[in-house]
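Take a look at the following structure, please.
All protein chains but one are shown at their positions in the complex.
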Amino acid sequence: MIGGDCNLKKIGAVVAAIAAVALIAFIAWDSIFNCTVTKDFFAMDTVISVKVTGGKAKECTDEIEKRIQELDGILTRHKPTSEISLINKNKGGTLSDKTAEYFRLLLDVSKKSGGAFDFTLGAVSDLWSFGKSPSVPDEKELAKALSESGYENVSLSGNNLTLKSGIVDFGAAGKGIALDEIRTILEDTKAKEAIISVGGSVLIYGKNEAKVGIRDPYGNAGRSIATLNLSGSCISTSGSYERCFEENGTTYHHILNPETGFPVQNELVSVTVISQSGLLSDALSTACFVLGIEEGTKLAEEYGCEAVFITKDKTVFATNGVAAKIEITDNTYNLKTYEN
Amino acid sequence: MKTKLFRKGDIAVILIILVVAAAFWLYQSRQTDKLEAVISVDGKVVEVIDLSKVDGKRTIELDTEPEIKIAVENGAVYFEEAGCDDKLCINCGKLSKKGDTAVCLPAKTVVTVSGANVDVMTY
Partner (left out) sequence: MKKSIAFKTALGAILCAQALALGFLESLIPPIPFLPPGAKPGFSNIITMFAAGSLGLPQALAITVVKGGFAFVTRGFTAGIMSLSGGILSTLAMWLLLKFANNKLGLIGISVICALCHNVGQLGAAAVITGSGVIIYYAPALAVFGIATGAVTGIILSAVMPVLEKEKQHFYK
């Protein structure tokens, strides 16, 4: 049935069709295999996973790793020569522009939260030694460390910082700061999409929405109880399940109440904060945990951020702006929208 | 109807379909994470089970119409019993690879094996 009317035109059409198919295949192949780069590495006492699509994805991930290691060298208290360690040692000093900006923002959060967020509790958390061999500290020692702490002891004018007493610790904001640093790299390398996790603090970069799972506070770390569909945001969570330990039948976790020096005791098990800024999402998640649902919601609102609170009785409170983007995936949890 | 059995255009049609199907398949098979059985009824996820974390056998009975019993065993999930007539869902057999899917249309139930069904976790 294949007749003799095959002429050059038809052969040409077939060749063109095959070429078009080959081109489509190549583009599909390229977009599937070449453009997305993923990388996991350890820094800042945590695991960092990076997934970048588009732009110079390979250079971008390498640059991110380099920058995070540098940032770790500035913010860590483990190294005596880091910028933060020098500030603590010299009771202040002249800061780099960036570090000064971090301090300004964190001081602002401390003030607006009425001291619920405090980045000068280094001495207090050292007494608990979370992450190493945690134990309930001696009462007198704790009281002394607590009396020396307090963000009021920090004053900043221009890039000059003075620290009257207390030990500066960026533990509650370092991951968020890392996300902000990473975002500038993504912008510089013209990445299209990226999903970054710095120890559970997440940056969703680009136009596409990603599904962000909120960890089950009572279950395996990989299990989520709700998902948030978000684009172009930073998401941080503070939970009482992290770095906790048991002593004499009581469970202690790492989120300390700056007033008492003891782990926060309220209705909450975790708080997730969504913000444009990584630093704010990280710092506010801790502040909101300390403040509780009502005060926490007000604070988040003041910063134009959204928050998701999970309580001990498995109720999920979402602020109005995020209520439409959250989906509960574990039906033992109930969603309630928080009315302001 | 003066349509011929075969023309050169047919080759192009078949090639395009094959290429698209292959690209789609490659895209699916590349996404390998931990395996989770996601059970959804009427579009709502009712259960997510990490297949690697089930020792022995676990069964889930769904209160659907008709009733359905789903089992998880040896890293696989499958329809064990179904009250429907055609038993197509049971004939799907054991699902253990990402993308494996069994559907019971009368009960509006879908069982699918997926990697973590989120892009990233916050904790």
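The letters A and B name the chains in turn, as written, and every chain counts its residues from 1.
Everything below uses one rule, namely that contacts are C-beta pairs under 8 Å (C-beta built on N, C-alpha and C of every residue); 3 or more make two chains touch, one makes a residue touch a chain.
The model shown is predicted, which means the values in this text are computed figures rather than measured ones.
The absent chain, not drawn in this view, touches the displayed chains B throughout the complex. Interface residues of chain B with the unshown chain, by the touch rule above, are 1-7, 9-10, 13-14, 17-18, 20-22, 24-25, 28, 38, 40, 42-44, 85-86, 88-89, 91-92, 99-101, 103, 105-106, 108-110, 112, 114.
Just so it is clear, only the chains that are shown with their structure count from here on.
Listed in rising order, the residues of chain A touching chain B in the complex are 1-3, 6, 10-11, 13-14, 17-18, 21, 24-25, 28-29, 32, 49, 195, 197, 200-202, 204, 210-215, 220-224, 227, 235-237, 239, 242, 272, 329-331.
Taken together, the chain B residues at the contact with chain A in this complex read 4-9, 11-12, 15-16, 19-20, 23, 26-27, 30, 34, 45-46, 48, 50, 53, 116-123.
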